[in-house]
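Just one protein chain is left out here, and the rest sit where they should.
Order of writing sets the chain letters: A and B. Residues in each chain are counted from 1.
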Amino acid sequence: MEDTGAVVAFWILAAITVGAALGVAAVRNLIHSVVLLIVSFAGVAGLYITLSADFIAVVQILIYIGAIAILIIFAIVLTPRAGRLNQEGFMFLPALVLAALVAGTMIFVAFDTSWAISEREGFEDTATAIGDLLLGKYALPFEIASVLLLSAIIGAILLVRPEGAEEGPE
Amino acid sequence: MDSVNLEHFLVVGAVLFAIGLYMTLAKRNFVGVLIGIELMFNGVNLTFISFSRFVESAEPLNGHIFVIFVITVAAAEAAVALALAVLLYNLRDTIDVDRMDLLKW
Partner (left out) sequence: MAILLSGEWYDLRDLANPIRELIDGLGLPDAADYVLWSLIAALAIVTWLVVSVIAFIWIERRLVALMQNRIGPNRVGPAGLLQPIADAIKLLLKEAITTRDADRLLFWLAPIIVFIPTIVVFAVVPFGESMVLADLNVGVLFVIAVAGIMTPAIFIAGWSSNNKYALLAAMRTIAMLISYEIVQVLALLSAVLFIGSMNLGAFVSWQDEYNTWLIFIMPLPVVAYIIAGAVEINRSPMDLSEAESELAAGYHTEYGGIKFGFFYQAEYMAGFAVAATVTTLFLGGWTLWGLEEWIPGWIIFLGKLYAVFFLYIWSRATLPRLRIDQLMAFAWKFMLPLMLVNVLVIGAEVVVWEETGASRNIALPAIGALNATLAVILVVGWARVLGHGSGRQRGYRATLTQEIGKIYYTGAEAS
């Protein structure tokens, strides 16, 4: 991508994404952490757009910001006495070292490998093609995913259901 | 600096993944751990999409399909894990993972 707009957009969005993600780990207050997480998700959605993945970008906003961030907020608000602190446990240093090693390895591999870069331009209309693939070639995983979601819903409801819940207005 | 390639996106994905990994391993609050897992998902998804865009392939959209399934699983995982957090809180009044030591010797 040599287009000036795309390059500028990439650097801005990458800075937002990584900066917000660092903030998520560093900030002390858990609610601030979630807000920064939302910013980071939005940055990733923007990066998807620079990669011409418009459908995935919109899905990212819809699911990550609209659903998962909200779920996390619910979990924080529903556990009031557990504290809103975002501090590290005793595994702080080993975790930092391991994460740095993993990041270093992956970045090294990314630059060391000679990828089979294609000359293809960005995708034109991903939504239709993804729909065709999902209901054609990947129909079975698609159905399994829906069963997985259903079982997750039922499981989540069963887990938080209070003991001896009443059966509605009787 | 004047052009953006696959490597740039891979670095962003790797950094996101590492931050998520660090949070998952180090945070004491269960919700913090979950946030870390979501960040890792995002790093992986970004990597998938950038490969899908840049790398030579017969069916380049397969990366997008994979990301859709990752997002589906992430949503299911978030719902169940947060239900677990609320359940743990109801049972033990804390969601500090360092104090979840019932099975410790």
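Quick notes on this one:
We adopt the following convention: a residue touches a chain if its C-beta (ideal position, glycine included) is under 8 Å from a C-beta of that chain, and two chains touch if they have at least 3 such contacts.
Just so you know, these numbers come straight off a predicted model, no measurement behind them.
Here is the thing to keep in mind: the chain we left out touches A in the whole complex. When the whole complex is considered, the residue among A:L62, A:L101, A:I117 or A:L150 that touches the unshown chain is A:L62. Contact with the chain not shown here comes from a single listed residue; of A:I16, A:V35 or A:V160, that residue is A:V35. Not every partner is drawn; the one left out touches chain A at residues 3-5, 8, 29, 31-32, 35, 38, 54-55, 58-59, 61-62, 65-67, 69-70, 73-74, 77, 125-127, 169-170.
Just so we're on the same page, only the chains that are shown with their structure count from here on.
Chain geometry summary: the mean Cα position of chain A and that of chain B are 6 Å apart. Listed in rising order, the residues of chain B touching chain A in the complex are 1-23, 25-32, 34-36, 38-39, 42, 45-46, 49-50, 52-57, 60-62, 64-65, 67-69, 71-80, 82-87, 89-90, 93-98. Those residues of chain A that touch chain B in the complex are listed here as 1-2, 6-7, 10-11, 14, 17-18, 21-22, 24-25, 30, 33-34, 37, 40-41, 44, 47-48, 50-53, 55-56, 59-60, 63-64, 67-68, 71-72, 74-76, 78-79, 81-83, 85-92, 94-96, 98-100, 102-103, 106-107, 110-111, 115-118, 120, 122-123, 126, 129-130, 133-134, 138, 141, 145, 148-149, 151-153, 155-157, 159-160.
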